[in-house]
Every structure is written in structure tokens, then in C-alpha cells.
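For this depiction, one protein chain was excluded, whereas all remaining protein chains were kept in their positions.
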Amino acid sequence: MRIAVIVFPGSNCDRDCLHIFNSVLGVQAVGVWHRETSLEGFDGVVIPGGFSYGDYLRCGAMAKLSPIMDEVRRLASTGRAVVGICNGFQILLESGLLPGAMLHNRSLKFVCKRVDVRVETSRSSATRGLPRGTILNLPIAHAEGNYTVGEDELKSLEDNDQIVMRYSSSIGEVGDAFNPNGSLGNIAAISNRSGNVVGMMPHPERASELILGGEDGRAIFESFVGWGSGGVR
Amino acid sequence: MMEELAKEHGLSADEYQRILDELGREPSLCELGVLSVMWSEHCSYKSSRVHLKKLPTTGPQVVQGPGENAGAVDIGGGLAAIFKMESHNHPSFIEPYQGAATGVGGILRDVFTMGARPIGNLNSLRFGNINHPKTKHLFHGVVGGIAGYGNCVGVPTVGGEVYFDDCYNGNILVNVFTVGVAKIDRIFKGSATGPGNPVFYVGAGTGRDGIHGATMASEQFDEGSEDKRPTVQVGDPFREKLLIEACLELMETGAIIGIQDMGAAGLTSSSVEMADRGGTGLRLVIEDVPMREEGMNAYEVLLSESQERMLVVIAQGREEEVGRVFSKWELEWAKIGEVTDTGRFEVVHHGKVECDLPVSVLTSSAPVYDRPQSEPARIREAQPAKVEPTADLFGDLVQLLGAPNICSRRVIYEQFDHMVGLGTVLGPGSADAAVLRIPGTNRAIAAAVDVNSRFVYLNPYEGTKLAVAEVTRNVACTGAKPLGTTDCLNFGDPTNPEIMWEFAEAIRGMAEACLALDAPIVGGNVSLYNASAGKDIFPTPTLGCVGAFESESFITCGSRVRTVDDLVALVGV
Amino acid sequence: MPRARVLIHNRKGVFDPAGKVVEGGLERLGHQVKSVKVGKVIDLHFESGTSEEILAQVEKMCRELLVNPVIEDYVVEIEE
Partner (left out) sequence: MPRARVLIHNRKGVFDPAGKVVEGGLERLGHQVKSVKVGKVIDLHFESGTSEEILAQVEKMCRELLVNPVIEDYVVEIEE
């Protein structure tokens, strides 16, 4: 098992993700510079959070031009797990690997805090071991996490079980009061049709060690690792 | 005519005469610009130097005291915590977002210059009355700027303090603090040694922004100051992030002899300071400096305060490593000169010598003033305020808890990414100091910034002692042992003897308290002329303290009530 | 020197939080305004090229990078 953590100019959660894989989970992960052109030998890809290219123009817009993205696309098409966290989610949207787009948070402010999310499906590479309805307490940290998508696509996301997490209360009520950014349908994470490509706004790497106040994020990494090299299920 | 120009550059008649005596000739315009920034309060500490000497700066735990870009203390395990605090008051008043943002950028560079990866930012903010018409705009701008910059570079903002008071209506304070961690035997200094070694410029291109910012920071605000606008710079945190990674990567190669960020007074002060520390000279070629505007002259290039730039002295023969690393990180770089043994700061532009001054004239010959002091009348006249208890104590409590200076700071710190880096064990809102573990080790540090300027106003000596006590106590409460402090001394107009008295008294108190608490001062910053329309701010000597834990397991639970039946104890006098 | 200007706005029906905030701010200052939209303007300068060439090139840039069609609409203006 070997994981690639893609490093763009301006990524800033790459080292954090590497720490969780290598030092907490004992799974080999290496940083891969965005100009690389091969992901040969990797079984999964994490696109970490941060501010790739300073988030200038639009979050994730510049990163989609990087050479490595062709390889990410190729790996995704073979069914390997590809997870984009925060800015990584934005990059997956801009690259067309996931449908929809991000708008500014409705508060127009950056927001960094812990929130609760409800797992909506266990058929994604990020939530495989997690029963539907599981509540996870995870940090968010973003200025543009206000997910939006056309009506038809939203319906198709719902019909195909592609909504992975929604913002919720600590007992799993979903509603506007628990939505930190105004995202459509309180969506916090989605996947592609086959479930292997996932984009999520919360930062599971920030909640994978007790000393940092919680371990709920670990389940996501464990699911990701467990998706393995087996490809499409 | 030169004399008139000298005045416009903020040099007094005496100071100009001193320049003529030292040089034995008139300076060129370019030299005058260089002299004026190097002799400005900001770079020369001319009014504060005699007092700062009195501070305790040594101890077995001190790895680097004042004099370098930042101070360093030994936190065990072969690691040093490197930290510094700096003010960006005047730029933030003129343009709150960019002023605060570039303040964060500057303090980060001071810390990673020394080889440390920054792991935490804190800040200490002072605004005018919350109902003053300007306060809202300034507050949102400053908080937004700190967030915008810190979040993007990926250094968590883990703590700070905010107060509102009328005395800051026309002169807010934005003090920013960064702490980083490096291996003790891998600390880099801002020193240019080895004549013949090439000098490299790395980072963003030079533009015309911020020319004369350093002099501006030392001038009092007056009615027209809101028009002095082009002196404000725009920060690019994205480029700063690349600069951090590139510099840390280049440091690994062993090719670096000395490295220094270009802060206030940009290329001038960074090269002069490096030559001064190295006991050498420096020769720069202006046309080789990466520029982002056309037709810039030597004066402009030397005094520009464009952000996100560094000066690096490289060991001869290792030049191509700079190109390899900086090109990878998509940053501009160029060789712009070399170290000499002449002891002079020489600048040529297209073959013409624009500046040729002895480094010592720019540094050690800069004027030092022991300005007159006098105790303000208010000190003896002050009477204790009488507060009558009311019948509704509960109501009073609720009102107090909602007061602008006491209420929750959540709206502020939720805008800051305080978790990136996976170090934040106790972040904002959870303890009296921020606690950061150092991933990959079992070590952790605590950091806090504090001062109650009202106390300092009422009694500068006792008030500053209290500030030192508070900041070290806040660190100690988390279970860490305080190791060292840094200061950011925000005072009014030093030519006013009462302000100078406040300053001297504050230093006296700080020295005594730091000595008693074994928390030596390892770095600091002085910001004078904090006044508007002739009214000075409260003397505000902000203190920052860093302490260390022997092990992560000594971290206390923070300041929260945990469970029913927990014991509550009052400790102290 | 030819110049192109790309004006980018959120598509009709897509929430424009910045516009809402500016609207509120202007109202608080006592200004009467029916609605506000905040967008981006990108000015591109070229060494040379005819209007047609530049228009074609800028349209391509918009598709490839400058505009996200999921949420944004744009207009290109060419100046010579």
C-alpha cells in the first residue's frame, strides 16, 4: 500500500496528511510534486488542503492545469481511491472529477472550527467502514465551502448515493442551523458515481489523534486505506 | 539644497551635520536615502537603545539573544524555539487589511530566516472605542488581513488579545508574533562573511511600493497622513509560502553562509545589517535586481519595501543550488552582488557608483539619544476610582461579561486557521496560553502575548512588571516552564519627556521582572510616535513569552471546568 | 497595444454573497440601490494581434481557465 499526497505550490496540509499516514497509521505515503507526470506504483491519492496558487482567480482553478492531474484522472478511472480535502475538494471540482462548484461562504468569512457531520453513505472510499448515520466531529477551515450544483445534478447525486456527508447537529439533525457555509443541501462531502473519488470540506487529518482533541477523522483514513488497490468494487 | 532634502528625509539639522562630518563630503541623493532609513528610529533605535541595554538577555537557556532576526531558546531535545514580535501599527491604520497582512508576512520571515519552520502566530491588537466611527472598519480590516495572510501561508494563528480604548482612536496597534522551531545546531544567521561570496536575491520582484515606509513608521500621524498612501504594500501570502519552503529546502543543502529577510528599508537595511554583522562590505549591482516595474532607479530599488523578498549569501561554488531550489518553487532569484573586504556599502547602477558609504557610518555611527525625561503629573495625582456596588450583582456580572474588552473572542479566532500544522493542542479559547506540540517529537511549547496598558499608563514601572508576570503566568498555567520573552514596545512621541519617562520606567520594570522570573528578553521591537493629533496612546509594552514542556504528558487540561465535583482552589496571595 | 477585457459574474440564479454584502453596506450608508452584483474583471494585454485573433484566443482562455461555467457567465470586450 502506497499513498501519494499531491503537493501544489501553496498546498499547506500536505505535511499534515503525510504525518497521519506515516506516523499515526503506519501506512507509507509520500509527497508528490505537482509537476511530476507519473503516479505509477501508488494505490491511492490524497489532494490535501491549503491555498494552491494562493486561491487566486478561483480556488483550485490553477491547480487543475498541473501535469500530475492527468495521472490523478487515470488512477481515478481505474477505481483507486482519490480523496480531495478542502482545497483538494475544490481542485477535484475544477478538474471536473466531481460535479459542482464552490462559492464563498455565505458569511463571506473564513471559518475555522469543529463541526458535526452525518455520514450519508458507506459506499464511498472515505466512508466504507462507517454505517450511514454515523456522526463525526471534524474541523473545517475554509472561506469557500459553499457547495453548489445544478438542480438536475443534485438530484442525480442524491439518486446515485453520491452525497457522502452533510453538516448536522451532534445527534444527526440536518438543517440550516448546522450549516457553516451555506452549502446546497447542507452538503459537506460528495463522491463520483463509483464512489472512489471523494471531495470533502472537513479536515479528517486534524482529528486523527487524541492529543489534538479527537479521533473521528481516523475512520476516514482507515476507510481510504482499506479501499486498497482492489479497484472498483 | 541637500540640507533641505535631508529634512524631507526626516533627518534633523544636527544629524545632517553629523553625516557631513563623517563623510567629509555631501552625500548623493541615493546615499541620503540610505542614510535616512538607516538612521531612522525604526532601524537605528536611536531613542531607545540606551534603555534597551538594561534588559536581561542571557541565561543558560538562551540560544540567541537580541541582535539577530529573532531570539531563540533551548526547549530540549536538541531543539530551539525561535520567536519574535513586531508592530505594524501605522501601516495598519492607513490600510488595515494589507497593513496587518504584511505585518504577519514580515514577522514570519524574521523567524524562518533563522532556519525555523514557523509553527504558530499570535497577535496583540488595540483599537479605539468600539463605537468610534473608524473602529469597525479598522477591526474588520486587521482581523481579515491577519486571517488572509496567516491562513494562506499555513501557519496557525493560535492566540492573542484584543482591547478597545479611546486612546487608540487615531492610532491602533497591531503587534504580531511568530514562533518556529529549529534544530539548535542548524540555526542560520544574517551575517555576510567571506569576501568573494556571491549575494543572491530571492523572492518576489521589486516594485515601487512602500518606498519610505520605514521612515513613515517613525513619524507621528497628523491630519494629512491618510494621504501618504502609496507607502503601503500589498502582501502575497502565496509567494511567502513558497519562500518558506524554498528557503528551508536551500538551508538543507548547506550552501547558505548567511540569510536575512528584507523588511523595513528593504534591500538597504538587509544588506547593511548583514555586512555589519559579518564585519565585511557589500557590493550590489542594481540592474541585476529582479524588478516588476520599468525604469526604477537605484534610490527606488534600495528603498523599496516590496514584500516577500530575502537576501542570501551563498558559499562560492554552490551558486547553482540556489537556482535549482528557487526555480522549482517558481520564485524569482538573481545574483545581485558579492561580499567584499572593504567595510563599505557600495551600489552601482549601469556602471555608475550610486552609493559608497562605510557600513559603520550606517550602523554604529548612527545617532544615539538619551532623551530628557520627566514624570507626568498624573502619576502622583491619580486617585483610586470609586465603584459603588449596585443591588443587582448578577446584572452587573452579565454586563461585564458582555463588555467589549471581556466578551468572547470567538468571532475573531474562528476566522483564523488555528489548527493547520497539527500542532495545536490548546488553541484560542481553550487556555491562557497556546500550546503547540512539535509533531514527530514528544516535545511541546506554550506561547502567550499580554499587556494591560491601562495599568502601564497608571504606573509604567509596576504595570510593566505586571505584564511580564501575566505573560509568564499564562505560559506556566498550561504546565510549561517559561524560558524567554520578547517585547514590542509601543509608545508615544519620544521627544516628549513624559513619554520618555514612561519608556524608561517600563524598561526598569521589565528588566526587574524578567530577571526575577528567569525569562530573559531574547528579542524585541520598538514602535515610537504612536500618537495622533498630539495625543499619545497609553504606553503599551506588549510582552510575548515562550515556555517548554519536558514531555507532552505535562500539558494541563487548559482553563475549562471539567466535571462536577472537581475541586476549585485559589492559589497565590 | 491591443487589450481584452473579460467581465465575469456569477450566473443568474447563483448566489452572489459579495453582492449581497455590498448591497447591505450601501443601504446602511443611506444609498438607494435596487441590486448589486460583484464580479471579476480580467484585463489582458497583448503584444499584437487583430481583434478577431484576440477574441478567439481570449474565448479559449475563458473556456480553459478564466471562467467556471458551472457558476459563472462572462463577456469579452476587445479594445485596440
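As written, the chain order gives the labels A, B and C, with residue 1 at the start of each chain.
We take it that a contact is a pair of C-beta atoms (placed from the backbone, for glycine too) under 8 Å apart; a residue touches a chain by one contact, two chains touch by 3 or more.
Quick caveat: nothing in here was measured; it's all calculated off a predicted structure.
Checked against the full complex, the candidates B:Tyr163, B:Phe238, B:Tyr299 or B:Phe491 give a single residue touching the omitted chain, namely B:Phe238.
Here the missing chain is touched by one residue of B:Glu95, B:Asp110 or B:Glu505, and it is B:Glu95.
Touch with the chain that is not drawn comes from one residue among A:Phe21, A:Tyr53 or A:Phe110, which is A:Tyr53.
Along subunit B, the points of touch with the absent chain fall at residues 94-95, 98, 204, 207-209, 229-230, 232-234, 236, 238-239, 292-293, 306-307, 330. Residue-level contact of subunit A with the missing chain is found at 53-54, 56-57, 61-62, 65. On the side of subunit C, the interface with the absent chain consists of residues 1, 7-9, 22, 25-26, 29, 31-47, 57, 60-61, 64-66, using the contact rule stated above.
The rule we apply is simple: only the chains that are shown with their structure count from here on.
Greatest Cα centroid separation from subunit C: this falls to B. Inter-chain centre distance (subunit A to subunit B, centres taken as mean C-alpha positions): 37 Å. If each chain is reduced to the centroid of its CA atoms, subunit B and subunit C end up 39 Å from each other.
The mean-CA centres of subunit A and subunit C are about 30 angstrom from one another, to the nearest whole unit.
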